[in-house]
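A single protein chain has been removed from this complex, and every other one stays in its place.
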Amino acid sequence: MALLETRGLSKSFGRLEAVKDLDLTVEQGELRGLIGPNGAGKSTVFNLITGFDVPTRGTVWFRGENITNVPAHKIAQKGISRAFQQSYLFMFSTVLENVLVGCHMSSRAGALREFLHTRSARMRDREARNKAMEILDFMGMAHLADEPASSLSHGYQRCLGVAMALACEPTLLLLDEPVTGMNPTESAEMVERIRRIREKGITVILVEHSMEVVMNVCERITVLSYGQKLAEGLPAEIQCNPLVVEAYLGKEEA
Amino acid sequence: MRLGKRRLGTLVLGVLFLALIAGLVACGGEKSTESTTGTTQSSGGAGATGTSAAGGSGSADEPVLRVGALLSLDSIQGVEMKKWLQLFAKLYNDAGGWKIGETTYRVEPMFYDVGMWDATKSRSAVEKAVLQDKVKYLVCNWGDIPAETLSVTEPNKVLWLGLDFVDDSVKPTLNYAVRAQGLFFAQGLFYYICQDYIKQGAKSVLVVCPDTQQGHVGAQLVGATATTAGMQVLDPIFFSADTADFSPIATKIASQKPDAVFFSYVAGASLINAIGALKDTGWKGFILPGELDGETLNNLVAKVGKEYVEGMETGSYDPRPVEKDPQTLNYIDAYQQQYGDWHSEGCFWIGPWFIFEDAINATQSTDVDTLVAYLTSSKKGVRTLTGYSQLFARPDLQNYKTVDSAPGHYIGVVRDGKFEYLETIACKDQYLSSIKVYGLKDVYQKYWDEYGYPEFPDQPARLDFSDL
Amino acid sequence: MTLQLFLQILVNGLMIGAIYALVASGFTLILGVLQVFNFAQGQFYMLGAFATYAVASVLGAPYVVAILAALAAMALLGILVYFSIIKWTLRYGFFHTMLATVAFGTIVGQAAVLKFGYSTAVVAAVVDKTLALGGVSLNSGKLLVLAGALVVMGLLYWFMRTKIGVAMQACAENREVACLQGINAGKVFWVTMAVGCALCGVAGALVVPVLSASTNMGQLIFLKAIIVVLVGGTGSMAGALLAAFLVGIVESFAFQYVESFAPLVIFALVAILIYFRPGGLLGKPLPIPGQ
Partner (left out) sequence: MRRAMLFKSNKWWLIPAFLLAVALPFFVGAYRLQIFIFVITYSLLALAFQLTMRVGLPRFDVAAWWGVGAYTSGMLMLKANMSFWLTLPISVLVSVVLGFAVFSVSVRRGMMVFMMFGMVFALALQQVFGSVKFFGGWGGTPQLPPVTIGSYVLNDKMWIYYLGMALLIFNLGVYQLLYKSRIGRAWSAIGSGLRLASSLGVNVVGYRLANVLVGNAFLALAGSFSVVYQAMIIPTTYGFQQSIYVMMYVVIGGLGFAMAGPIVGALVLTLISESMRAAQQYQPIVTGVITVLIIMFAPWGLLGVLRSRVVSVLQRLLSSRAALPDIPSSLGSPASVTAEEPGKDA
């Protein structure tokens, strides 16, 4: 059984069909790349999977369960989390507090206990903090824990986004252009971290603009164009696929 | 740009803090020292209360008689009452003051805005008047909530000469409250008009009221009066007080096919819209408007034409075409001189001032207890701007002190788009017709047997004790 | 219920519905395009009525001129409000602009009370005839209001198809994309404000011969507009127009049977609708911040 499966997934905004009859299958432990020219519908696919948009047609299956019309927070609780394309953070909070929101689900101690700050609630809170610090450490930004998120550099803001998604303890992690706007060093570090995330057993779907990164890190790649699946296969296959070259690289030549 | 904005921010902050300080000062008011006569020494008119209007250039040491009024300045009645009180004070002060006993007082009216049926505003207004400004007399209240007001005035021994629509202020347990502008003994007006309309052929009547306390009380009283006068009373219609579109109401009225429609506590824009909507439905019959002043009538005629309102009768609050009393004429002259304009809305409701004036002049005292003793054993009518107003006891509530008033009223009739004086309702008729309407003859008979019949001002009356 | 009574109630409902439609569509237009929750909408309606009174009764101009004057005056005032207040608060977001209109409405409302007092402004009926339709008599003044409102709605429909109207719709759907396509958002905004307020002005002008103008007429109509927008779907123009007539008719019939409990009937209606059809009657509302 595939971890994530979409069948005939479609979404239209007015007359524009952003995603059209997409069948996507992602196996447990995979590191999948999702590429395509601008406006190919990559972010919309993410929105459909995570419950931020309701598909016009089609279904989404996660671990054999239909999650098509499930609200976003429930999908997150089921184990799909995402990092957004923009630096979408709780800007006025500290880095640590941002990650703590990600730990929200796992630190439950019962409303009354939490309200009264009983020992068990405090213990849960401490555990959550430890976990958050661990994740920050993993992302190489533990030293920034008490800085306000708005003061971070762009690269660190992206990292924080990934850290928050990780804090949800996902089975499936959706990363939307994680290295955009990073310098080569930061970018390389991020690629390394994505590999390590995957080594932890977390399945990753990666939307990325930079071909270099995708070819470098992904095992399988799906190419979208005008909301439809154009091709799917190993990086090498994709690189040689004439359709892809035409749709994707062809534009650059023109 | 950024700097400019910051400066403006500072400016705003500065202005607000100034305002806050002003607020604190004003809430504090002037520290006034209370004298035993219930009057206060003015501390030079710091003006913090800002209410000492109406001329009066007496020296700072002159004793001051502070007369408070809790008024809703959100309403035309409140505004007009304020104007009248300022005028009365000015007349006294221009004449050198009010001589009471051995002392001559400068009259200082104090106004407190109470909003319109607003419990918190009412409360803070009465507390400022009584606790802060040490006002000893609250005359002419309009729009306050008597239950709130009385809970402050009673323990502080403040004379309350107000108005309420339920019987909160005439309970026998109260000692300092007199309902000086009551509507309990005001059924004479409707009784007269019902009789007139019956004579012209009206058989059934529909009462239409706003869905307010006054409206509900009014509907009950008007209904009872019409029944007593011999009309068939249909189920009253209540409408939301802020209605602007009266079409559904008019449609409902017309669908019940009454001969006459009585609007109770419907005035101004509501009245014009209501009658306009009634005309639109094609209904024809007798109309009794709740209140009708000159301006409203002019607007009404502009809207529905003269013919539709021909022969309409209502209570008149405009003393100008009626009064021959020289004192009243003087007041009207002075009002027109002072304000250059004429509004009749305040004439009726300012009645308590005359009761207060009469009590002070009769007792030559400013002591609240003396005044109360005089008022609660009052025997005669007092002339107000709109005829005689007289205090009566309420034996039906076991209150044998004279604490509830029958106000003076005229009936006017609309002829050719103009309001004409028809007749004056005698105090006696107000009193007797009300007792008749409420079916309280037995209770009052017992009271009369024990305390004697009340005496009335010398006016022609339709009813006598034998008619009950 | 006789046919005449039924038709009377229906016409009452349609007339007030037409007024609701004008006010609510102006409100929903401003809400959709500017993303400003205009609390002063009712005050524009009130000022429109008084402007008509001033031109028609005080200056003695024909009624049609008075309507146009009210329209122009409210449009100008709307533009003025946009450039003096709303433009400067837009960047602080939804809540701040809303509060700015609350404060503006409070100021205007009280200023009107101080200026016009508690008296009533009456404009004589334009057509003072009762229309007889097969034994059923209907007041032609109300039908005139209805006709006038329908004409204005037609104009509005036409306007929304002009170049600027299309730009307004584009801005409402997605402001950023619209700006990318070269639409001048600033211009669209003040035009929207002008149109939204002018609709209120016209509503006030149309209604004044039937109902007279008073300073407190704005507050209630605003709350009614809210109900209409809720029923029709937030930000949906067509929904607002449809819902306005529905609310007007329901109100009119409800009064006949439950009198002052009519607001409760409306509330129940709204609650049920919201529960089963969150988007209002006409499903697809415009995107609104903070959803």
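Think of it as A, B and C in the order they're written, each chain with its own count starting at 1.
Basically, contacts are C-beta pairs under 8 Å (C-beta built on N, C-alpha and C of every residue); 3 or more make two chains touch, one makes a residue touch a chain.
What you see is a predicted model, and the numbers here were worked out from it, not measured in a lab.
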Displayed chains contacting the withheld chain: A, B, C
Sole contact to the chain not displayed, among B:212, B:227, B:445 or B:459: B:212
Hidden-chain contact residue, picked from the options B:84, B:98, B:111 or B:286: B:111
Residues belonging to chain A that touch the chain removed from view: 50-54, 71-74, 76-77, 81-82, 84, 86, 88-94, 97-98, 100-102, 104-105, 107-109, 111, 114-117, 121, 124-125, 148, 150, 164-165, 167-168
Chain not shown, touching residues in chain B: 5-6, 8-13, 15-16, 19-20, 22-28, 49-51, 73-74, 111-113, 115-120, 123-125, 127-128, 130-132, 145, 147-148, 150-151, 165-166, 168, 211-217, 238, 240-241
Residues of chain C in contact with the chain not shown: 37, 85, 88-89, 91-96, 98-100, 102-107, 109-111, 113-114, 174, 219, 223, 226-227, 229-230, 234, 260-261, 263-264, 266-267, 270-271, 274-275, 278, 287-291
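Criterion: only the chains that are shown with their structure count from here on.
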Chain centroid nearest the full-protein CA centroid: C
CA centroid of chain B to CA centroid of chain C, Å: 38
Inter-chain centre distance, chain A versus chain C - centres from mean C-alpha coordinates, in Å: 45
Chain B, residues touching no fewer than two other chains: none
Contacts with two or more other chains, residues of chain A listed in rising order: none
Residue ranges of chain B touching chain C (in the complex, touch as defined): 74-76, 211, 237-240, 242-249, 251-252, 254-255, 268-269, 272-273, 276, 280-282, 295-296, 299-300, 302-303, 305
Contact footprint of chain B on chain C as seen in their complex: 5, 8-9, 11-13, 15-16, 19, 113, 117-120, 122, 124-125, 128, 130, 137, 139, 141-142, 210-214, 216-217, 219-221, 251-252, 255-256, 259-260, 262-263
